[in-house]
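What you see is the complex with one protein chain gone and the rest in place.
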Amino acid sequence: MVPFSHSLLVAALLFGMGLFCLLTRRNLIMMLLGIEVMLNAGALAFVAASLHWQQMDGQAMVLFILTVAATEVSVGLALIVALYRRTGSVDPDPPADRQLAAQAGEGGV
Amino acid sequence: MVLDWLLGMIVLLVKLGLILGALLFGAAYLVWAERKFLARLQIRLGPNRAGKFGLLQPIADAMKMLTKEDLVPDGADTFVFKLAPVVVAVTAMLMFAVVPVAPDLVLFGRSIPMVIADLNVGLLFIFALSSLGVYGVALGGWASNSKFALLGGIRGAAQMISYELALGLSLVPVVMLAGSMSLTEIVAAQERVPFIILQPISFAIFVISAMAESKRIPFDLPEAENELGAGFHTEYSGMRFGLFFIGEYVHIQVLGALTAVFFLGGWRGPLLPPVIWLVLKIIFVALIMIWIRGTLPRLRYDQLMALGWKVLIPAALVNIVLTGVLILLV
Partner (left out) sequence: MTVYSLLFYLLSLLTLAATAMAVTRRHMVHAVLYLVLSFFGTALLFYLLGAPLLAALEVIIYAGAIMVLFLFIIMMIRVEKEDDRFFPFLQWWPALLISGGFLAGLLALSREDLVRQPGMTVAQALPQVFGIHLFRDHWLAIEIASLLLLIALVGVLHLSRRRRADAIEEAP
């Protein structure tokens, strides 16, 4: 059977990817996706810990993570839609900063 | 040890083959039955040229679909466009994996469970698959790069998500009574009384939301032909369209089987062998669904949402509380 640390490693890698997505993307929807990935990584670590110590509290925690993820997404997406209706974009920066960033990022992705 | 493993593998493959074959055959002849029955309801004859009573019609249809040109519209997202019908068909077929078709069979001193996988979370497995089925509709509509298809896809996704809640809540009392989420044990719990007698409200909510899940008249807003062309599958042709079609009819059979398992006592019944009883119950539910299709007009979109959110879900919640109180008292 798999050692505990290996499942933690998988969770850590997932969390790192989510963090990276949150920090590099300039698009609120993708940033929210990054947060989801991070929450999911936390859930994986909890399930693994639950098996490691043979206690079900870890699994109970995952249920609450799922609840938090669901509420967070529904409120977050409602906010994004409200913002989109108001400004016509899903960019987290104010328009002036956006232009600056576009100039600085010539040749960037 | 190895022999046991090999035998188990062979038995599993045989079961898979039999059930898949039966489902596809059933889907083909369900189309025939629907066309025939619907025609009689409308005082027409229905297909009657290919073979006696048009019995060869499904084969002719399959030939037509396989040989037709398979078109991918301009500007479509090719990969997603090709993925969507597969998702619809595969999720519908996989749902049957947890349905018990008969009691355990004893063969050469070995007990063989007559179900592909008896999961202890079988009921949630079905919900997981049916929630994945939403992707087929939403993505098919989106990837076609057509506004009718997109509208149909969005409608379909909203409708399926809304009614999945009611579907799930209507089954909570069944799980409370059976004390398990395994479909085998739910059938076992109905040894004396089928749950339709104990839970008539649940049964009604389940059947209505199951029909909404299968997107058929009176709930066929995702493909409302007089406003949206053909809805999410407007742009599909040939066998890809055929896959959507197969998905729909396999889904009807699965819903019939689930209605049988949750409320009508599964394979239980007097005299006839268990498998026959299950098939009879599936056919019965399917015919009722066709009958409803031939009788009722389509709902308006706001009526659809109001029915789901303002009638079915509150009723299901009240039903759960009532069932809980009764279980505590009795």
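Labels for the chains are A and B, by order of writing; each one numbers its residues from 1.
By our rule, contacts are C-beta pairs under 8 Å (C-beta built on N, C-alpha and C of every residue); 3 or more make two chains touch, one makes a residue touch a chain.
These figures come from a predicted structure and were not determined experimentally.
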item	value
Chain B, residues in touch with the chain not shown (by the definition above)	77, 80, 119-121, 124-125, 127-128, 131-132, 134-135, 138-139, 142, 150, 153-154, 157-158, 161, 164, 179-181
Residue ranges of chain A at the interface with the undisplayed chain	1-10, 12-21, 23-27, 29-30, 32-34, 36-37, 40, 43-44, 47-48, 50-52, 54, 56-57, 59-60, 62-64, 66-71, 73-75, 77-82, 84-86, 89-91, 101-102, 104-105, 107-109
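One rule holds in what follows: only the chains that are shown with their structure count from here on.
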item	value
Whole-Å gap between the CA centroids of chain A and chain B	34
